[in-house]
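Shown next, in structure tokens, is the structure this report addresses.
Complex shown without one protein chain; remaining protein chains in place.
Here the chain labels run A, B, C, D and E in written order, and each chain numbers its own residues starting at 1.
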């Protein structure tokens, strides 16, 4: 079994700046051949203001060459625990919104059918909707959602119901998310009106503004988050704009006063034990980035997410197949 | 009549860096109250690769503060010859393509109804199609088209017939352009296949590649251009990517080996005498720009276009109302 | 009365990237027709090192398109509480220091005469002096001053008494500020000598260095600040360099180790209840900015300041005219 | 045979910004399975001033997504004429100069053994030496060398004989180049002393300074170049700094007054008929680049070189196997 | 005598990126001890729009580390022909215009008294006025002036007679320049009105617009320039904005359509034989620069100017002291 594990290119042989940049320097493979599928969704057609997130997957891949093998705090070495590979980009159509959503849903339906957990690099936040359509068709998921914005507006510009400010209202309406098992963390910034927050609250979504997060501390809020989603399958959506724009300037809708990267890492690590059914990292917009800092941050957060997923995967596998697994690591 | 002419903010009173940036520091006015309407169309939903041209009108306005009153070669002072003002932006919907096209067409139909000549800052090149729908509804126009690309593809991504690579095939199909009176200048760059060039040639469009332009010289090619469009109403479409990316890096589809800004100015000045029914300057994409150089270039080319339009406007007016005009300038 | 309130351009109709950028997408109006006048003072002739703040008002306007209507913490919706509009830029002369100071003073004298509270975007910090000359001619004001520097030097380069390192010594000398009601918060950085701090202390100014601020916490220091200025009219001067240069790099005299934007927002919100007679946000220098981050921060802080002013304005109005106001909002 | 030709990713299916960036969106293959091997050599340990060319291959790959299939002037479609693929990067050691040179030589010896023509993206110009050691071990090659610098110094810093200022003196000394069949085009810039030019001239190398190039014109100089190298196997080395830094700022040793990209394209196209045994494009240094313009230029010049090679390859093949080839294309 | 010649730091011992950056890596010396004094005048208080030229001397010094010893076309090695050194910066006062002008004049009066030819790095163009006051107090000089602008306005903002748009009207009025011996080359760009050109023409200044320069060619225009200034002492003023902003973006008042760097070098080399009494290179504004390209261009043009001066100096010295000089070089 160990021989099946995909391994990153060895930086002791090939320097980090060399070679074709795949996610974390992993081999390219098909979703059905992996346990965690690293996927790019280069679509930003849902962006209402500053575009560019379509270029996110490529630059995150580029910067992910800086990612190494072992987590320095938890000691988790994900590539030794499961099969993770670069499963390529969904071939979206940049000038057709509905067609692109359908293509994304079809791609993730196959990922789900193959049994892999998807870990996605966006793209704008609208992509979370077709991903959920692909993987939550059976039963609604819970969600831990890191973001400066609730993304539960009803529509923009009068009639536009599908854009990066509406995915989670649609997902709740379509029964893809169980709003009682949804928590949004890091909300902030002036608003046009309170309609989105009112909707979310009415549905039972738990809203944690940055002020509450700062007052209570990350450990406390994350404990509540774990309780809300319980041990049931949960989606983790990480909008890079939850992080302050000084750390992550390359995004379409920056809001000052966000979390630091240290806090972001602490939040992701606190997901340990959550039953992650899928995850995304969205809204990295390279044309607005400075020194690729946001893409580097995105790549590093994806590694943190991968370690959480790998740890949970390994725990469940250990519980199910203790003998086999023990053997494979010896 | 002279008192009706809109005047730029006087830089002898208000420094160029001060004040709210309108096009060329002109007043804001309604299209029906001007002879030339400076309009922004901040739409880039037709972009197949690098987005950002939606931010073009604002940054062109910003850099147009550097534009002054009198053309140093021709001596034309457009603001003394006609009424030109900033007529604002068309309120497009960034996430709905067809709706945006309809809004643009409606806006330009009104401009045409009011009698003004539109001079537009885009936006990606798809916007030329709804503009032509608005102003060429009566009879097909001729066109002098400066561009690295022919923009006469049939479709992209299989089914997408409306994007920034197809506007002029659509315009020919819809009878908005008379292909026999269309010339495209500055074409270059590797191509996926020759289908677009074949279509254009078959329809009678005159294609001038950069190599022919360099070999024959600008004066010779522009003389041919004037002959092709004749004295009938003609649209002038200026894609900033006809200029080399070292001079205009802020664009979505740069092609090396383009014209210099000096050559571009020479080409626009050679439009003198053309019966310009409308004009646009498109594909300035500020997120990819360097030091706002492309926006400055776009603003300066718009001033060159305005001087050509003002000169033609004045000549026609002089022919029609010699007595009145002479009086108004004394 | 309600019908007189100026409203920002509706982002549900016109996208945020479209249109001519005024402050917060508000209409342009005359100072005498508003309750709060948003004014630009594009002057940086007092800058001793890195210039560029003259470009501040324009870029702050540009980035202020990201500002929305309602404060997410306090719920204050300033545009529903008072009349705020973009009152344009003071027409300074970039090559004449004294003339520019006089023009600024004249402009603000009129603002004061009209009864509006000015909220200014600079410009370098010298502009606070002529503003104070315009609005504090009757009686000295108190001041809450956020800054990395005390700006109470006597002179630079031997003889230059008017520059961005001296405005508040001049203001104290001229009786525009009551030093006993002045507090400076966020001071830090190596100094040429301690003469400026010695002067300020001798006059009774309260100096809070960043180390004290970090040790005591923002709430505690701000409580002291409110006590020092009491309920009397107070000026609020916010030098963007109080914020750390990682969050606000676009400034002339950056000092590492500053406050975060989250802390800055907390400080401004803690002004609730202060009797604000005027306010400025200065030293945003776009040529040194990165990704317009500093201008975005400046625009957002101006919105925070506007909310504080609107809230206070509304409270005072409510106390004075409870019946009228209640009616106007129903 | 046609079915063996590697094809770029179809931009009608996968947008240009999507997918893992290989050279020209080609498949990855082994050198022995191709006719032209696109290879990266990410080594800049020979750089005497500004480093960064080690990052060249990756960014050239990234920008080469803009390259399409057919040359717009010659009509050459290289991917239909021969097998070209991305053969990866040579695994150099960034901190060991001699070891890296040896690894490069070993890699290219294998390429030569397999029969492929190498088309390389550097790296600094020192890499041309180990490449020549790999492919010119049998007999000295001629060389057409585009560069601002002669790169024929004897040593730097007293003792350093292997750096990016010396490769072609070493290559001549080692019998890898026939100096009588070497021409250097585009030389310019102030010099420490004339020793390098004196050496080159003494060996019979033809030096064409930018002034001669401008005076005589490109066609005339290139005709001389073709004559000098004759029909014998010839290496083509293209240092990006032959191009003016306004077009190609991302390089270690920029010299103003260089050729334009249009001139560069003209020079490369004039290589038609030259018997190209290998080629490189070196000194693209992304950390010093602006807007990736230099990498885009490098990628486009590589496509121009590939078209020249493909055309020559096809001509030779046609002459040798007319029947077979005719059949394969029908 | 040879032992007195100052020599640049040897790049064969100390790499170009090492060491404290003086002009061309020369020693620091007093003006009275040199033949050519390289001087910085970091003053931009005369700038009417975009400031930053005060940072020019430092960044030009920095980039001048790329300058080497010998001119590749003329073979002139200036450091072997005369004593050239870095004579530091004039200690201007950034917030006092008249005081700064006086300090500059005083500095250059001393340079003149010591017998050195000054070669200056600005600073905005106003600095040419106090320099001329310092060195042309005896008799008016001729001038060859490369610039996009005539800089002969009477005043700006109503009353400001001393700014970077007026220095040469002042210099003519003060008898520092003989207008009959002044030629301005490269003029272009829209103008507020034609008053400045009218004044210059009326005084006898020869104006060469970019269009005439392009039509006639550089050699022809420069021959006329040499004739106009005759063999009498002549000042050479080089405003970097004569060069196109794609080559020199870092300047305050860019105008598209300018000369290339290759053309600029050709123009400066054509000064051979002119009796240069002093020279400046102004308006390099690092805050607006891209990749330090403008500063590099400025440093290289200064080297071209130095070579012209050194060649002329050597010719005059040879004529006067043939025996001594011959001995000193053997």
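Note that in this section a residue touches a chain if its C-beta (ideal position, glycine included) is under 8 Å from a C-beta of that chain, and two chains touch if they have at least 3 such contacts.
These numbers come from a predicted model, not from an experiment.
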Which chains here touch the chain that is missing from view?
-> A, C, D, E
Pick from A:146, A:247 or A:288: which residue touches the chain that isn't shown?
-> A:247
Absent-chain interface as seen on chain D, which is shown = 44-52, 54-55, 93-97, 99, 156-160, 162-163, 287-288
Over the whole complex, note the residues of chain A touching the chain we left out.
-> 11-13, 15-17, 66-73, 75, 244, 246-247, 260-262, 265, 290-291, 293, 296-297, 300, 303
Footprint left on chain C by the chain that the document does not show | 48-50, 156-158, 187-194, 209-211, 214, 244-246, 249-250, 253-258, 288-290
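The working rule: only the chains that are shown with their structure count from here on.
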Could you work out which chain's C-alpha centre is the most distant one from the centre of chain A?
-> E
Counting only C-alpha atoms to place each centre, which chain is farthest from chain C?
-> D
Thinking of B-E, which of D-E, A-D or C-E forms a repeat of its interface, with over half the contact pairs identical?
-> D-E
Separation of the C-alpha centres, chain B versus chain D, in whole Å, is 39
Can you list the residues of chain E that touch 2 or more other chains?
-> 48-50, 156-158, 244, 246, 288, 290
Classify the inter-chain contact topology: is it line, ring, star, complete, or other?
-> other
Who touches whom among the chains?
-> A-B, A-C, A-D, B-C, B-D, B-E, C-E, D-E
